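All protein chains but one are shown in place.
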Amino acid sequence: MPEGLTAATLQGGLRLICLQMEASAAELNELDGALGDGDLGITMVRGCRTIEAEIDTYPDDVGMVLLKCAQAFTRTSGSTFGTLLATGLMSAAKATKGRSEVPWRELPDLLGQALDAMTKRGKAQLGDKTVLDAVEAVRAAASQSGDPGAMLQGSRAGVAQVMDRMRNLPARQGRARIFGDKSVGRDDPGMVVLQRIVEALSG
Amino acid sequence: MPEGLTAATLQGGLRLICLQMEASAAELNELDGALGDGDLGITMVRGCRTIEAEIDTYPDDVGMVLLKCAQAFTRTSGSTFGTLLATGLMSAAKATKGRSEVPWRELPDLLGQALDAMTKRGKAQLGDKTVLDAVEAVRAAASQSGDPGAMLQGSRAGVAQVMDRMRNLPARQGRARIFGDKSVGRDDPGMVVLQRIVEALSG
Amino acid sequence: MKKILNEPFAYVDEMLDGLCAAHPEYYRKLGETGRAIARAAKPTPGKVGIVSGGGSGHLPVFTGYVGKGLLDACAIGDVFSSPSADQMAEAIRAADAGGGVLLLFGNYGGDVMNFEMAAEMVDMEDIRTATVLVADDVASAGPGERHRRRGVAGLVYAYKLAGAKAEAMASLDEVAAVARKAVDSCRSIGVALTPCTVPAAGRPTFEIGAGEMEFGMGIHGEPGVRRGPIRPADEIAEEMVTVLTKDMPLQPGDRVSVLVNSLGATPPEELYIVYRYVSRRLAAMGVSTVMPLVGRYATSMEMAGMSLTICRLDDELEALLKAPCDCAFWRV
Partner (left out) sequence: MKKILNEPFAYVDEMLDGLCAAHPEYYRKLGETGRAIARAAKPTPGKVGIVSGGGSGHLPVFTGYVGKGLLDACAIGDVFSSPSADQMAEAIRAADAGGGVLLLFGNYGGDVMNFEMAAEMVDMEDIRTATVLVADDVASAGPGERHRRRGVAGLVYAYKLAGAKAEAMASLDEVAAVARKAVDSCRSIGVALTPCTVPAAGRPTFEIGAGEMEFGMGIHGEPGVRRGPIRPADEIAEEMVTVLTKDMPLQPGDRVSVLVNSLGATPPEELYIVYRYVSRRLAAMGVSTVMPLVGRYATSMEMAGMSLTICRLDDELEALLKAPCDCAFWRV
């Protein structure tokens, strides 16, 4: 087992995520439909299908693979989540460009930088009950250990925790904000996407 | 009592008609509202108010009085009934221009000419369940006698008769035609106007 | 149907006040009745005048089309009601510049009667008039009874073509001949999805189920040829083209203009979806489309639905269609 994230490991992970998104599309559309325009599943599926169609041609360069993933979303979606995801991926791509392996211990920093880029792009803050809070939970868990398996276990727990904590708060960003109190008691759909991704990766 | 219709007699009759139309406006609007645009009472009241406002200045010329009446309607209404009434009045005005008295026995011919003009204008036929049928009933009654009182009595009966006869036929002209079978069993609103006029004149 | 208005009986007069206030460079309200509108500019001496008119509630029809290359004056009735003969006569007088006046309007009983009467009035004042009725709605009578058809969006082509001819200083006979040719070359068919409400009446002009449409319905709610479930845009467009080209067959090599017109609430997005199909369909027949019009050209206030008009062109009509025109609602 390599000491870090290789392009091959990344591709394996992407395949798992793509499978999961096909399975979760209806759930995500429905969650987003209750508080928004109902396209979150569509956004994820479109991006993932573009990735799947190209993945065999991806180069042995972690940064380039991440860039391709970012582009899969900027090409197929103008929805907030797609754009934020692309923003985060782009940030990580820049930091890893030209490298065929990235040590696991660099992951928390990469996630932190991605989070910064996403925060700047979306002008939301931690605590606003968005995907940002879930990303932060993953970053925090990843910084607790150098082992990818432990990172994933920690992320699962961390994301679940932050979702529990925020469930009864009103949404403060995006279309869901328009629905105000209707969002109280409901999970943020963007956080659910991250939860499904972590679940897919931890098998 | 003069041998015929003078401008003064005509003015007296007009005053009675104007009073009657104020009283019948709501009824006429309602009848027309069921099978059309509900403006028949408005049409009559607008024309009559214009007549009332000017009647004291009318000249001693039967034809000119009739012309003024016609103009009262062309000025205030574009609705079918107003235009047909004006057409009939105009025809009678032309035939009596410059005369201060018109013998009663000329009345059937004047009505016949007015009816022809109205028929030409509206492109309807006798039997189509319109005001034309009521005018024809008045003309027929007027030709039965040279006495204005008897003419009016005959007209009352004749109009009532033709209305009874047509009540269960469908409308074939104007907006009422659109309602088709809904018009069966209902009096034609234009015939009701003539009925009220005859009633007003026969006191 | 919700409306933004004041007193319903003031609807038309307030609308005309606003129209003339917003566009004094185009429209001038004539004194006596306030229900006749003429071009702001004085008529060119000798030019044939073109006058139209009818009930309100159809903007840009009728008043909106007063402008260079289109109408010279217009008489405006209450919503869906004919203006009076006096108002028409006033419009005719304003449009007269010595060359005679063409009365060009839709084939509705009240309008026909009143224009006839108005023509008699101005005839006594030595204003020569000619009358051409627009009767383009194929749903309203069979091909053998074309003179009984109602006038709908085909008015727009009649105004444009006759207006351009008049602007070229043609004689009254020539302008009337072009108007007649325009009417002969136009066929329209509409589909209604929702009714509208006449302000003074306060109730919808007809009732229709939530999932229904009526093919061939008239712009005032006159009954159409068939009511049924709303169908996909392409099927509606297909049926419209079929009906129109059955009534006026087109040959490969023919040139037409088409008007895809909203009755009011139907947005341009939907009109373009329909136009997309119509233009392909005509191209497949070998018919070329010239200067298509897509938008709200002849409406019924907030009614949802659309109409398709096909106007067959020859060299003369094509040139007239492309000639300049200018009013607050349309510029070529």
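When the chains are written out, they are named A, B and C in that same order, and each has its own residue count from 1.
The rule we apply is simple: a residue touches a chain if its C-beta (ideal position, glycine included) is under 8 Å from a C-beta of that chain, and two chains touch if they have at least 3 such contacts.
No experiment lies behind these values; they were computed from the predicted model shown.
Taking the complete complex into account, the chain left out of view touches A, C. Checked against the full complex, the one of C:Ala40, C:Ala141, C:Ala177 or C:Ile230 touching the unshown chain is C:Ile230.
Here one chain is not drawn; of C:Val51, C:Ile92, C:Val287 or C:Ala304, the residue touching it is C:Ala304. The residue touching the chain not shown here, chosen from A:Gly41, A:Gly82 or A:Pro108, is A:Gly82.
Seen across the whole complex, the unshown chain contacts subunit C at 1-7, 11, 14-19, 21-22, 56-57, 59-60, 64, 191, 193-194, 210-211, 213, 230, 232-234, 236, 264-276, 279-280, 292, 294-296, 299, 301-302, 304, 306, 329, 331.
Taking the complete complex into account, residues 33, 37-39, 71, 74-80, 82-84, 86-87, 121-123, 173-174, 178 of subunit A touch the chain not shown.
The working rule: only the chains that are shown with their structure count from here on.
Averaging C-alpha coordinates per chain and comparing to subunit B, the farthest chain turns out to be A. Subunit C has its Cα centroid 33 Å from the Cα centroid of subunit B. If you average the CA atoms of subunit A and of subunit B, the two centres end up 83 Å from each other.
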